[in-house]
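Sending over a structure as structure tokens; questions will come in a sec.
Every protein chain except one is present and positioned as in the full complex.
We call the chains A and B, going by the order they appear; numbering starts again at 1 in every chain.
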Amino acid sequence: MTITILFFWLSLAGTAVFAVSGALQALRNDMDIVGVSFIACVTGVGGGTMRDLLLGATPVAWVNDPTDIIVCVTFAGLTVVANKQIIGRRLDLLLWADAVGMALFAVLGAAKAQQYGAHPLTVILFGAMSATFGGIVRDVICNEIPVLFRKEIYITAALIGGVTLLLLPVGLDDAFKLSIAVVVSFTVRACSIVYGWSLPKYG
Amino acid sequence: MTITILFFWLSLAGTAVFAVSGALQALRNDMDIVGVSFIACVTGVGGGTMRDLLLGATPVAWVNDPTDIIVCVTFAGLTVVANKQIIGRRLDLLLWADAVGMALFAVLGAAKAQQYGAHPLTVILFGAMSATFGGIVRDVICNEIPVLFRKEIYITAALIGGVTLLLLPVGLDDAFKLSIAVVVSFTVRACSIVYGWSLPKYG
Partner (left out) sequence: MTITILFFWLSLAGTAVFAVSGALQALRNDMDIVGVSFIACVTGVGGGTMRDLLLGATPVAWVNDPTDIIVCVTFAGLTVVANKQIIGRRLDLLLWADAVGMALFAVLGAAKAQQYGAHPLTVILFGAMSATFGGIVRDVICNEIPVLFRKEIYITAALIGGVTLLLLPVGLDDAFKLSIAVVVSFTVRACSIVYGWSLPKYG
């Protein structure tokens, strides 16, 4: 599998789970199906769009290729269909979908910045921005306290994804490196959710 | 009238009414005249700016041609002058100015994406994004619940504008198609405001 195809699938997976997280947030805000789809799209493509804007990679991908939009709308629809079954667990599911999307976009964002020859520090920050932007927009539009502000580790998990990608030996297979970094980043976030991990406070 | 000139005037009209909606919101937040003008500018040019950024059409139009900015500041001034007369009806007027701007930008955004050869699904979404972005920024900066979240149909009306534009026969005159699409989109939103139309709820 070439790196381009791997990027494509990881990005699609990240888009899908972020779309689900957006749809869940919109459902919690009692929006209608069109509002749910809209928030799903904005959340799903938000992080990648911000990344491409900053890199100057315009028009952004989904202008000419609507795959991401179709994925977002489809997953928004599936979320709406499942609404009755999951109604008591929506916030929980949102947190987990968000965690998977965060890990995927953190590593993809870092990898894409690396391809543009960005400085390592920028690579890591880019990952964290791609990973958090969609969720920030979702929460700001929906008037929620951004998930960033929860006590548990969040941005740190995104940064760790980028750092892992940078630290893995150059010789390794790219697909393997990406996968490891995603798993590490997700594991850190998952443990934070389950065990309430947080950074030690200062002062 | 060529299509370029029509675009110009429709866009100017959309900018003006969105500027008015921004000025009204800022007045409701008790801002001074400079704050009112600033929010008017951000609301008036916000949707078009986001659209141009995503398409890679930079520098965005108003950098070199300040017409839009002059329009925004002028209409902000007029709104301030009329403030005493309209003080009890500001929220109402805001909703209607917003509705007109929404319909105009939904159709213009869709038409512009079409010119860039975007996929039909993207064309429709682009319309909806252009139509809603200025208002979202206005409401988020002013700490209001975004107009998107009102129970009545909003994004749906914007989408219908783009869909109408796409469905009208290719042979028709462009100006005619644009006008029809704007009227349809505005009518749907107007009926939602007047009759409280909303989409049926699921589950």
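For this structure, a couple of remarks:
Just so we're on the same page, contacts are C-beta pairs under 8 Å (C-beta built on N, C-alpha and C of every residue); 3 or more make two chains touch, one makes a residue touch a chain.
Source: prediction; values computed, not measured.
When the whole complex is considered, the residue among B:38, B:105, B:154 or B:186 that touches the unshown chain is B:38.
Within the complete assembly, A:156 is the residue of A:74, A:156 or A:187 that touches the hidden chain. Contact with the omitted chain, checked across B:121, B:141, B:166 or B:199, is made by B:141.
Interface with the hidden chain, as seen from chain B, comprises residues 29, 31-35, 38, 41, 49, 53, 58-60, 62-66, 69-70, 80, 83-84, 140-141, 143. The set of chain A residues touching the chain not shown comprises 53-56, 58, 113, 116-119, 121-122, 125-126, 128, 132, 136, 140, 145-146, 148-149, 153-156, 159, 198-199, 201-203.
Rule of thumb we're sticking to: only the chains that are shown with their structure count from here on.
If each chain is reduced to the centroid of its CA atoms, chain A and chain B end up 29 Å from each other.
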